[in-house]
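Omission of a single protein chain aside, the complex is shown with its protein chains in their original locations.
For reference, chains read A, B and C in written order, and residue numbers begin at 1 within each chain.
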Amino acid sequence: MTSGIATPRAAGTTDATLLESARRIAATLPDRSLAIETAGTLPADLVDEFARNDLFRLAMPVALGGTGAAPETIVRIVEEVSRGDGATGWSLLIGNIGNAFLAWLDPEVARGLLADTPGMVVAGGQAPLGQAVPKPDGSGYTLTGRWPFGSGSLHAPWFMGGFIVMENGRPRTNEWGAPVMGVAHFPAAQATVDDTWHVAGLQGTGSHDIVVDGIDLPLAHTSVPYFARAPYGDPLYRLTAYNLLLTVMSGFPLGVARRALDEARRQLADRTLTGSGTPYLEDPAVQVAFLKHETALDAARRHLLGTLGELLGTLAHEESDYAERARLAAAIIHVYDVGRELVQGLFRLAGTAAALDTNPLQRCMRDLVAGSQHVAFSFDSRKRIANARLGLQTAPAFFGV
Amino acid sequence: MTSGIATPRAAGTTDATLLESARRIAATLPDRSLAIETAGTLPADLVDEFARNDLFRLAMPVALGGTGAAPETIVRIVEEVSRGDGATGWSLLIGNIGNAFLAWLDPEVARGLLADTPGMVVAGGQAPLGQAVPKPDGSGYTLTGRWPFGSGSLHAPWFMGGFIVMENGRPRTNEWGAPVMGVAHFPAAQATVDDTWHVAGLQGTGSHDIVVDGIDLPLAHTSVPYFARAPYGDPLYRLTAYNLLLTVMSGFPLGVARRALDEARRQLADRTLTGSGTPYLEDPAVQVAFLKHETALDAARRHLLGTLGELLGTLAHEESDYAERARLAAAIIHVYDVGRELVQGLFRLAGTAAALDTNPLQRCMRDLVAGSQHVAFSFDSRKRIANARLGLQTAPAFFGV
Amino acid sequence: MSVTALEKSPIEEAVRLAATLPGRALEVESGRTLPADLVDELRAAGLFSLMTPASLGGREADPLTIVRVVEELTRGDAATGWTVMIGQGAGYLAWLEPDVAREITEATPRPLITGSMAPLGTAVDAGEERIRLIGRWPYTSGCGLSDHLVAGYRPAAGPPRFALLPGAAVTVHDTWHVAGLRGTGSHDIEVTDLLLPSRLTFDPYGPAREDGPLYRLPYMSYLLVAMAGFPLGAARRIVDEYRQIVLGKRNTERTLLSETPIVQAEIARCEATVGAARAFVHEAVAQVWAQTQDGVASPQARALLTGAVQHAMRATLDVADSAMRACGASQLYDRAPLQRYFRDVQTAAQHIAFGLEAQRRVGSVLLGRDVPDFLI
Partner (left out) sequence: MSVTALEKSPIEEAVRLAATLPGRALEVESGRTLPADLVDELRAAGLFSLMTPASLGGREADPLTIVRVVEELTRGDAATGWTVMIGQGAGYLAWLEPDVAREITEATPRPLITGSMAPLGTAVDAGEERIRLIGRWPYTSGCGLSDHLVAGYRPAAGPPRFALLPGAAVTVHDTWHVAGLRGTGSHDIEVTDLLLPSRLTFDPYGPAREDGPLYRLPYMSYLLVAMAGFPLGAARRIVDEYRQIVLGKRNTERTLLSETPIVQAEIARCEATVGAARAFVHEAVAQVWAQTQDGVASPQARALLTGAVQHAMRATLDVADSAMRACGASQLYDRAPLQRYFRDVQTAAQHIAFGLEAQRRVGSVLLGRDVPDFLI
């Protein structure tokens, strides 16, 4: 993990090299899936390898040592790795999101943290589940909180967690009466990882609860990434934090669904119908289902990449309204929906054999269902995005587009 | 109808002009939909206007007087007109498909027909529902047949119809034991139009049965468009007849579905929930449904246009295998599927008011459901396309990709 | 009209008449309302009097019988089934004072009463126990056939009430130009400044004057009992047509559709979908009816009844779509019953009883939340 990337050499890395590294690593993953799942976390050698190849620095601003990879490249890297193993793809994307949120800290502070922490990966979440009590001297807060779903908690040297500012035992409110919120960064050493991640899907991501109890939180280690963009010119940072987060997440369903197609095609070519003895793959119902899922996935993928490119293009020279920005979130939700339907449908076709853990189709199903349980795809997130799309949103929404 | 396009001036028309004409005409259509539906056919002035603006010559080879419009432009023109009125869009696309099949005649014969028939529009179908008995002197056939779904039968000066060659009262077979088939072209004056088009959807397309009883069919007026490509270099003619036909059809669901979105958005903003009094458009379930349908349509559209462009690009310098060509057909089937779901879903949301014929949402639903009943979207078509996609097709299929 | 005694059971009569309906469907549709002789036959068979009190010469049938009758007729022709279902308005005579109700049935035995429940009328007190009513009601199925019409209105004060309007006092506006249920003549009706005796008005949410258990069904359950047979009959007919088509039609490869695996699986799915919807409606109706014998059915049981009917309508849309998708372009013609049913059920499903709010109310009740009693 301390693999000598203290000096950022990232900016010299081309997109092609990054993608090539991702493909190389991905090729090793199918054979390791069961072991990764059993270990319950990303193995240390893979953490190292991602770090060595700058794959945790994809979404960071170049000014902080990011690779400057094109946003589309980030999607494709996450897709490739997720195609190799879903949990590994998830660990990768979450690590990149964690590091991207360093961009909302003061640049000098962020640079300091990165300089002090060679293999920086930030784990944790933005949901305001912590309580920050201001110190009398104004230098910061005392922070207490528990954040579930801390993917990467077992390898990240720094954590983050959303919080509410408390005042006299109650949330401090802003001028609109809403609680004052922020995101805290703190060293993993100050926190406890509570072993809660016993799950069916994405088991290999070590997404335990992160817990802190009354730690010191300097002001400098807090940020407010909910509404304002981070002060960097990289294409990715033209996006709101929410769209940025979703973009980094979007390669996951693409890769897992593609893997499911690969697996199903292979398995269904081998298996025969008991009655007729013909391969499943020659059965009309199977074929029609295949055509439907493959085309829906292709369409969703193309739409995502096209929408991302268009929005970034627009934002390069003008502001964009909520309705336009919501297109990207909608396209990413769509990718998750299509992927989820695909893995469930193909799993169903593959019969009893797919019940076994050794069958990758079954893992694809569990992993993608688990990923799509993320709050970003809940009814209320969808409603928020729809509101923006329909032109009914007129003010910034908490974690809106 | 005889609007002086005997001299092809089409090639001088730019895509932008064609699209502009389509938009201008489309803008007049919403007010005419009920009348078009009641008349049961495309009104003569619209036939004229399409002809005057070269809009029936979109898909013909330039060498025969076609406009040379880019395939994507054809899709967009059909989309725009279908957004104005579904039946009109369908009449337009069918007229263009009819004219495109002139490309499989001997070029001199086709040029002759076009020179003799100023406002050429060909109606009819390729299904081999006619019987052609060879004349003893080898000069041609005696043709008898009935072809249903003859969209444009009331305005087309020429018809076409698929046939089987008969020999001693039975189909003549080729070296593989399959019936010998072809497509006949014959003047409308030699045929009867049997008034059968009493339907719920696409009522305004005049898709009656075309009937001939023992007419003379010169060899020169027959073609075999099932397997071989037509001998023209236009981008559209890089496609198989089947992919060409589907491409011209593909703007229809895009336009009708877009119209349904427009209408639903307008109507649901006006209507309020009885209980809460809030506009339907602010209801979470409505919003989430909207987001889903709009995104699925956007994705399907983008995928169609992208796939079309890619395939044409590949075919410009190399042959493409069945699996690659099947992508285009799959993308077009997907557009119809997504469109059908969209119009049914939005119709459902719009409540009792949508039951009335005056409500365009209801017509969108009927028209798009009717269009998607086309044999190109049947289970066996899908199976054929899937077979090709899966690499299981090894020989040309009747009307395959 | 002379009235003969009702000898056969309503179900027998429904089965008998339903057998004649497929042959008349195009006539019903093109006439945009039920033909007069069919109305006469239905009336003579007591099928517009299923919910009319026995004391007034009606059938006062039990709910399962009502469901079966509407189901059978709808299976014969959806527009006819719908008209008969809406045409049970004479059941509301049970809410009038007995002598007032008797006046009506003496003047017109077994009256055909339809109407519109939406409280779109407004009334002022006109003195001398009369109201002055003005209003326009859309979607009033069978309005042109009706002896009387029930119409919702808001009085000067208090909650909405229903008025029983003489057919002759009502103007019918020819508005029913539609894709589905064309034969139901569901036009707008209007009265302008109608003077009506107050005794011809009533509170449909309150207790009836008749004491049969049928009239103890709360407002919504009473309506749902009448509606429940519609989706069941339509779904049954759709699957019947589906079967017939796939047994006779070949695909482009000349294979009978019934021999193709996708269609076989879809037929199995559709039969089960329809069978399950029907079994659940019957169970839910039976439960409400059982609870009604000793009082008023629980909100839970009533919500399940509504949920069962909504589920049946979804099931019907589902099988209609499956059938259309499988059966291809040959089903586009008006002469194809499948196509008519597709339009009919698409239209029927737009009824407010199947709308967003109606579905949520069922969920609210099942989740133990408070919902105003008259909405359950």
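Assume contacts are C-beta pairs under 8 Å (C-beta built on N, C-alpha and C of every residue); 3 or more make two chains touch, one makes a residue touch a chain.
Since this is a predicted model, take the numbers as computed values, not measurements.
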Which residue of A:V256, A:V286 or A:L315 touches the chain not shown here: A:V286
Touch with the omitted chain, as defined above, among A:P71, A:G119, A:G201 or A:G339: A:G201
Contact partner of the left-out chain, one of C:L47, C:V70, C:A94 or C:A284: C:A284
Touching residues on chain B - with respect to the absent chain: 283-285, 288
Residues of chain A (touch criterion as defined above) contacting the omitted chain: 148-149, 196, 198-202, 273-275, 280, 283, 285-286, 344, 347-352, 354-358, 362, 365-366, 369-370, 373-375, 378-381, 398
In chain C, positions touching the absent partner: 243, 246-247, 258-259, 261, 263-269, 271-273, 275-280, 282-284, 303-304, 307-308, 310-311, 314-315, 356, 359-364, 366-369
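In this section, only the chains that are shown with their structure count from here on.
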Centroid-based (C-alpha) most distant chain relative to chain C: A
Mean-CA-position distance for chain C and chain B (Å): 40
Centroid spacing, where centroids are CA-atom means, of chain A and chain B in whole angstrom: 43
Whole-Å separation of chain centres (CA-atom averages), chain A against chain C: 52
Of all residues in chain B, the ones touching two or more other chains: 379-380
For chain C, residues contacting two or more additional chains: 260, 262
